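With one protein chain held back, the other chains of the complex are shown just where they sit.
Lettered A and B in written order, each chain numbered from 1.
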Amino acid sequence: MIINHPLLGPRDAAEFVYLGDAALIDRPDPSVADAAEKFHEYGYLRDNPAGEHQELWYHEQGDRSWLVVTRNTLSHEISKVELARDVAVARGRGR
Amino acid sequence: MSQTNRIKGGLVDRSQTLKFTFNGKSMQGHPGDTLASALLANGQKLVGRSFKYHRPRGIFSAGSYEPNALVELRTGAHQEPNTRATVAELFDGLTANSQNHRGPLEFDVMSGVDLLAPFLSAGFYYKTFMWPKAFWEKIYEPFIRMSAGLGSLSMQEDPDVYDKGFLHCDLLVIGAGPAGLSAALAAGRSGAKIILADEDFLFGGQLNAETYAVDGMAGSGWAAQAVAELAAMDNVRLMNRTTIYGAYDHGIFGALERCTDHLPTSGGKPRQILWKIYSKRSLLTAGATERPIAFGNNDRPGVMLAGAVRTYANRYGVAPGKRVAVFTNNDDGWRTATDLADKGIEIAAVIDSRDGTPRASIHGANMVMGGRIVDTAGRKGLKSLTLSNGQVIKADCLAVSGGWNPNVHLTCHQRGRPNWNDDLSAFVPGDDLPVGMSVAGAANGTLALGAALKDGRDRANEIVKDLGFKASRKAAPKAEDEAYKGAPFWHVGESRKRAWVDLQNDVTVKDIKQSHAEGFRSVEHLKRYTTLGMATDQGKTSNIPALAIMAECTGKTIPQTGTTIFRPPYTPIPMGALAGRARGKNFRPTRLTPSHIWAKENGATFVEVGNWMRAQWFARPGEKGWRDSVDREVEMTRASVGICDVTTLGKIDIQGKDAAEFLNHIYTNAFLKLPVGKVRYGLMLREDGIAYDDGTVARLGENHYVMTTTTANAVLVFRRLEFARQCLWPGLDVHLISTTDGWAQFAVAGSNSRSLLSKIVDDGFDLSNEAFPFMACAELTVCAGTPARLFRISFSGEMAFEIAVPARFGNAMMGVLMQAGEEFDAVPYGTEALGVMRIEKGHAAGNELNGQTTAVNLGLGGFVSQKKDCIGKTLSERPDLNRDDAIRLVGFKPVDPAKPLLAGSHFINKGDTANMANDQGWMSSVAFSPIMGHSIGLGFIKQGHERKGEIVRAVNPARGSEVDVEIVSPHFYDPEGGLQRG
Partner (left out) sequence: MVDLNLKAEPFLGHYSKGFKGVDLREIDDNSLVSLALPLGEESKAIKAIEAAFGIPVPDVGHSALAKNGAMRLLRLGRDQLFVVFLYEGMDSEPYIADKLAGAVYSTDQSHVWVTLEISGPSARAALERICPIDLNPDAFAIHQLARTNMEHLGTIIIRTAPDTYLLMSASSSAGSFLHAVETSIENVA
């Protein structure tokens, strides 16, 4: 596979490490009342879609950036690649 | 033997003669020959025995899809089995041998197996060898293995070298036949970067095999001219002897280049290269493969594909027979008759399954329209054939054509399915092609030459325009446009004799019918039940006829019956090529510690720790075993001072205004108040609450920290930190960079460590306990100006320091430390002594942080700050991880001090049966403690912290050991910690 890195251009997937669902960005707030339940979902429950999937890839043999890759799990078509940092900020993560 | 069947013409170089042997017989050929063409030239028809029935077999085709002519090439360690003679390029001195027979090829003692055929039909394996059960391993399997099968291995290490590589192009053209050459010319002229690959050693494909003219010259001559033009273009890479074996995601292709297989020796250069080709676009111009017709005894040597017969005559100047008959269901088969007749070869008959008038007139030939062959004769080579009307025709070669299948294989490697084309009675590329792929020429069902040439050019022009290049206006080359005409005809129903469909796997029409009768109707089941389409040819000539026969059985159409899925590789890839350079110690990189050379010169025994080579111990003369060395290293370190290279621990430089807050998120314990110049132990959890890694963090400046990780987790922790930094807390100003390799770091441990170091730190640096206490750190210089970092940390329990210098100084530093330590009897120690001392001290390491244990289990519950969040905190509080009977890390000593302990032993209470229900925990680390004088262990046991003094059994059924052990504190050595603070 080839991942079209937003800063570096197309790179072989062999340079990357796969983590999984980009929902892992959405770490729950530990201070809420049902934090344990939220963390359980965060840690253990994943969608496994046959189709478009947002997933985290780490450019370990490259610029060390985490990417959010939108990939079709049926065709491997990659429709979008974003820096995970930008996605995280857009989703409201900060300090 | 002379070249009795060599005729004039062809593309072989008659000015040179090459000698080779087949089964020990000396033969001759010419450059440009394949082994198959040379064997035929020498009149050698019988070349092997079949897989299951040991039937005599000959050369069937002239391409990589050859099912029959599998031979062993070369000798000794270079011997390679199952090589297709039809693609093996002849060279001087080649040694070839036939396969799968006992005794001479002509008198295979196993040929009696053929008489057992009624018992060996489809699925016989599963039916026949069921009982008695004990017979399978001792009798049935050895017999089957001996009697069935293909070539044999040399059982020696492959002496050749292999390589891999990466190529990039705008357009990859797969196959250099008429469409491919025409496409490459057009695309090349546009300036796009082109790779043109072909499995053959000679570019031109079918142009070299036929007598068609292109642009008014011989097809092969036009091909040579096209290749010359392409070779002169800087933007074109020509790769002959290269098979594109797989189409992968996003325009990536696998290619196998055979670099030296056509040479007597590889000369130390890679024999083959496995290329990964990155293409923006690809054009499949892989041509078509002829398919046979099944009829009685259609497997005799001399029965060949019609296209192959004329390929041997036209390209190689070889007559596959003296008197040739043709059996065809299409017009193309007639070309074989006319081409051969033009060369003066006697044509015995042309038998066309279609009714109507003969398509050509050939002098002296018997023309049988609507004809059927029901049987053949000739034990080791064809002698005659019998028609359904009883007529017997003498012939020593029968050219069979059942039509042509476009080579759609690569179009299906991404699970695309081909479409059925009724005009061709064949599958053509489907609508769902791999990304970026187009198809042209015969592979796309365009079988007429002129049309294929134009198709190649037009597709190439479309592609380059799409890529932003200016397409050349040059017209496509001109050639005849004889349309393909044929009518489907798959097998002769009137035949009473066995009719072969898959020659390689000995599958007959009857086997397919039987598998249908037994309920195996899906093509995938048919394939697995009969083995049809397996092995080196992957059914390239047999899949479609088999499908047609299955369709006939089920009463469905062929497209309704389906097609098997084509998967990479297109043709076999040697294991050596897949391994490439990754053999022996080159399987993975080796990392050396900075003091490696010093250690080697000083008697170190090394151990692999991941990719690292670490000194395990340093043997001294007179020491009888590793324990002697390790005990001494521990004793001398504890008595005075020892030095150990600990560079392998991960070091991560962490800087930023928010670095402390970041560390607070990462570690269970608090980091906001760590002062500059101090080190703190830190424990990391996984988000599920399980302990992950531990290490230290030194604060070197206001915004500057250095983290250490365990050796094993260095890369993984870095990855997690980047995840936390970029994905979880992107608002923090914090930056990470690994410095693991940059600093040579040495533990200097023991009561004399301070005295030793005071000799090398530059003047003015105060090492006293007041100025530089336990858990202090500093940047300083040593040995007159070399920058260094000093940490007052201890893994051994002794007063200890870790000193780091830039890596290039590391080897010299080890020598300097040892010199400075001479007066204290300083000793270098390795990973074993390091391990013994950490167990004596009761420090958890990888055996304890094994992915199953929590901070509470490890006795580190106090390290989980209740005042802040961190990764893993919430889930670490789950009730089940905090039960009263949770396992706890404690120490164990044998009740009988003479007894050794075993790691992996499980604890069972006295009086309980040793089973999982009574399992109390396990021993994670053990060592012989020279200080205690007996074995000691660390382990986890339920409520261990409240059970000190209790005796339990450490049971290890796998190794037949049971030892009574006493539960003790994990801190065997200096439990109060006075020494490390001293």
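In this text, a contact is a pair of C-beta atoms (placed from the backbone, for glycine too) under 8 Å apart; a residue touches a chain by one contact, two chains touch by 3 or more.
Keep in mind that this is a model prediction, so the values were computed, not measured.
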Inset, instruction - Report, in label order, the displayed chains that the undisplayed chain touches. - result: A, B
Inset, instruction - Determine which one of B:Leu732, B:Ile887 or B:Ile967 touches the chain that has been left out. - result: B:Leu732
Legend entry - Among B:His262, B:Lys383 or B:Arg591, residue touching the chain not depicted: B:Arg591
Legend entry - Touching residue (missing chain; options B:Gly93, B:Pro142 or B:Gly165): B:Gly165
Inset, instruction - Please give every residue of chain B in contact with the chain that is not shown. - result: 161, 163-168, 193, 269-270, 273, 276, 278, 581, 586, 588-594, 611-612, 647, 653, 655-657, 703-704, 731-735, 737-743, 759-760, 782-787, 805-809, 811-813, 816, 819-820, 822
Inset, instruction - Spell out, residue by residue, where the missing chain touches chain A. - result: 7-9, 11-12, 14-15, 60-65, 83
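As a convention for this text, only the chains that are shown with their structure count from here on.
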Inset, instruction - Can you check how far apart chain A and chain B are, centre to centre, with Cα atoms defining each centre and the answer in Å? - result: 28
Inset, instruction - State the interface residues of chain A toward chain B in the complex, per the touch definition above. - result: 1-2, 10, 12, 17, 19, 24-25, 27-28, 30-31, 35-36, 39-40, 42-44, 56, 58, 60, 64-66, 75-78, 83-85, 87-89, 93-95
Legend entry - In the complex, chain B residues that touch chain A: 248-252, 276, 278, 414, 435, 658, 661, 687-688, 715, 719, 722-723, 726-732, 736, 869, 873-875, 877-878
